[in-house]
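Okay, structure first, notes after.
Removed from the display is one protein chain of the complex; every other protein chain stays in position.
Moving on, here comes chain A:
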Amino acid sequence: CFNWLRCDFCSLQLEEEEAKSSFDVDVAVTNPEKVGDGMNAYMAYKVSTRSSLSMFKSKAFTVRRRFSDFLGLYEKLSVKQSLHGCIIPPPPEKSVVGMTKMKVGMDDPSSVEFLERRRAALERFLQRVVSHPLLLQDPDVREFLERDDLPRAVNTQTLSGAGFLKMITKASDAVSKMTIKMNESDTWFEDKFQEVEAEEQQLRKLHVVVDSLVNHRKELCVNTAIFAKSMAMLGNSEDSTALSRALSQLAEVEDKMEQLHQEQAASDFFIFAELLADYIRLLAAVRGCFDQRVRSWQRWQEAQSTLQKKREAEAKLLWANKPDKLQQAKEEITEWEARVTQYERDFDRVGMAVRKEVLRFEKEKTKDFKSQIVKYLEAMLQSQQRLIKFWEAFLPEAKAIA
């Protein structure tokens, strides 16, 4: 059976069905519409949810959201959930150029592409959020999906441009600069972290080449169109009737090829390049999640060191014979002992959560990559089939030259 991928595909579908039955939440982001005029204008997207879960008020509902609403949701989730070692899917980045174009109301191809790119990215962001068992339970998520008018999000300034990645990187650096190094008997975390870093580098490299592919394919479109026109002119100039007709037909075929190249370029970008861009950001989020665990460990260690200091202080007071200060010292020791216990438990819990999250993430990633690549290959396949039809139609014309 050479169709190993088909077999795999079937099991993929089975997995999807299982997932659907337990998570049954479908979100879509569609219909961007311009609201308002001038520099205060913005794009509002339709967010549609379909779910049979009882936590929602109805089975299908729609709200309108703007870009900053999505960023606001991410902010809230980050603050709350990251302490628990959760991997929060990052939203698409702000873009001053793109936004200005939208406000001004340009509808050239690159503006249209920008809008579609953003819409698709917002949709993927939401889909990842709702397919996360923990995040789905978060009331902010429910409010985002259901509430008719959402209070405007503030504090989204930090997420401008490449801000998100910068933020993670800065935090990451700060953590690694901390002098207390973790001494792990279980190397799982360290190994995994290095794996994640390596993979992020690979994806970045791949993204650069795929970007190059997208650009070259766009160049090919332009050059093919120009060539088609030139062929048409040559056909007009040709004085042998049958050859003239064949050359004109060739020009038409090349026009059709240009169309195919355009679609392939879109596929290259929206399916392949954006997948890579998403995962570069997601892997950064995974790194952030590891950092949370390290922070948790720091807190525990610092508490232990504080407890130690308190004990030493108590010993000193015992010598100095100051009874009321001694009482206070004893109270503080109790307090810090409790903290140490708590922080140790927190650390263990975060560790388990991170482990679970990372494994879940890896499963999702494999699924995601497989399904996107299948989509990409399918697009290529269809393109090939159409190509065959074009040339098969041309062949008799070429043969008819006399």
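Everything below uses one rule, namely that contacts are C-beta pairs under 8 Å (C-beta built on N, C-alpha and C of every residue); 3 or more make two chains touch, one makes a residue touch a chain; residues count from 1.
FYI, contacts and distances are computed from a predicted model.
A chain of this complex does not appear here, and its UniProt-recorded name among "Aspartate aminotransferase", "Exosome component 7", "UPK3L protein" or "Sorting nexin 5" is "Sorting nexin 5". From the options A:29, A:246 or A:289, the residue with contact to the chain not on display is A:246. Touching the missing chain, out of A:231, A:277 or A:329, is residue A:231. Of A:52, A:100, A:137 or A:202, it is A:202 that touches the chain left out of the display. Within the full complex, the residue among A:338, A:352 or A:377 touching the omitted chain is A:377.
The missing chain lies against chain A, touching residues 2-6, 8-9, 199, 202-203, 205-206, 209-210, 212-213, 216-217, 219-220, 223-224, 226-227, 230-231, 233-234, 237-240, 242-243, 246-247, 250, 366, 369-370, 373-374, 376-378, 380-381, 384-385, 387-388, 391-392, 394-395, 398-399, 401-402.
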